[in-house]
Structure formats: C-alpha cells, structure tokens
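Only a portion of the chains appears, each positioned as in the full assembly.
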C-alpha cells in the first residue's frame, strides 16, 4: 500500500485496539458484530463490502469509505464496478457526496500506483 | 401487490409524473439519471438495487426503502439476502435504523402474502 493508506491503516488499527481493549465489553461486542456483518453468507463478501461502501458514501464518512474501498479492492472489485457504485452514491446522496467521491478516486489512484510498482518490480 | 403497496406505487407514479412533467427540464433529467444508475452494467441490476437499498436504509428514507425492496424482490432477492442487507443497514446506521427495518419487514410480509395468495389461486 501507498504511504497515506499505510498510515491510515496503522492509525485505524491502533485506535480500534484501544477501543476494543478498553474495559467496556459492549464496545468490543459492537466491533465483533461489525466484522461479522460482511462475512460470506447468502450474499458474498464482495457484495457485502459494496453494500458497506454504498452506505458509507451516502453517510459521507471518509474513513468508512477508505476502509470499504480497501476491502472491496482485496475482494477483486474492478474499476468499472467502483465507478458504478460511486455513481449510485452520487445519485442517492447528491452533490454533497462529490468531495468524498474525489477522495475515493485519490485512494483508487494510490492502489493503482501500488499495483504498477509491484508489477514493475516483479518484471525486474 | 397488497393494498398498501398498491397505493404506495399509485401515489408514487402520480406525483413523479407531475415532477417529471413540470416545465423544469433539469428535474426530468435528474429522474432519468436516477433510473439509469440501477441498469445492468459491470454490476448486475440486482446488486445495484441492493446497493440502493443499503444506501436508503442508512439514509432512513422509508419511501426509498419500500421502492428498492420492491425492485429487489422483482430481481429475485431472497429472504436471507434481504435480512443480511438489513443487518448491514443496522450496523452501519445504528439503532435509529430499527424503526425503518420494522417497516421493511412489514413490506416483505405483504409481498409474502401476495405470493401465497397467487399460489393458492393457481392451485384452485
């Protein structure tokens, strides 16, 4: 992953750890439920991550969008599929979603650069 | 469709007609874009309707939820798939989504009753 995404993930994990590790058992349970919601079931993990992305776009939550972009990417979501999901986010949530779509594109660009860097290092 | 859903659809179509038929061309274009967003593409129509449902749940828009439930139903979404989508709506949007999940269940019940009525009339 690119530097910005690396930092995002490191900070996200560190602070989640503190929330989950606090002596409030209900917060820990909430995080467990959150993770389970995206597991393979009647709907595939990939579809569920797209549902999370769509919900995050209209909720206009940048960190949630970044997280689901990474999860979707790992699940094999293609550029065209990302763009169609962004479009649904724009239609359902309106132009206030545009700034978040701009930042989503920046995340996708960083993922593309990672892939390009890996490919060129493999070639060498 | 059951009586409540019939009324919902009739009112929805009548008022949309007035908005689309008004002499504001941009409103008409917005409705056209809205419809196109859910057409088959890189993602299937079914998946896109689920994305619309997920976005509507966390936006807590009852009419939008009802509309996407009907579209999903027509696209063959099963009870298990509906419940997993409702669960993602609850996790992402929190307990304020519960009242909308209750009304979503009532819509699904009405769709089940329709199916049962049709099946029994076909048997006769």
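Think of it as A and B in the order they're written, each chain with its own count starting at 1.
Rule of thumb we're sticking to: contacts are C-beta pairs under 8 Å (C-beta built on N, C-alpha and C of every residue); 3 or more make two chains touch, one makes a residue touch a chain.
Only a predicted model underlies this, so the values are computations on that prediction, with no experimental measurement involved.
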* **Copy count for the complete homomeric assembly [2 present here]** => 6
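Convention: only the chains that are shown with their structure count from here on.
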* Any idea how many Å lie between the Cα centroids of chain A and chain B? -> 25
* **Residue ranges of chain A touching chain B (in the complex, touch as defined)** => 33-34, 37-38, 41-43, 47-48, 50-52, 54-59, 64, 78, 80-81, 83-85, 87-89, 91-93
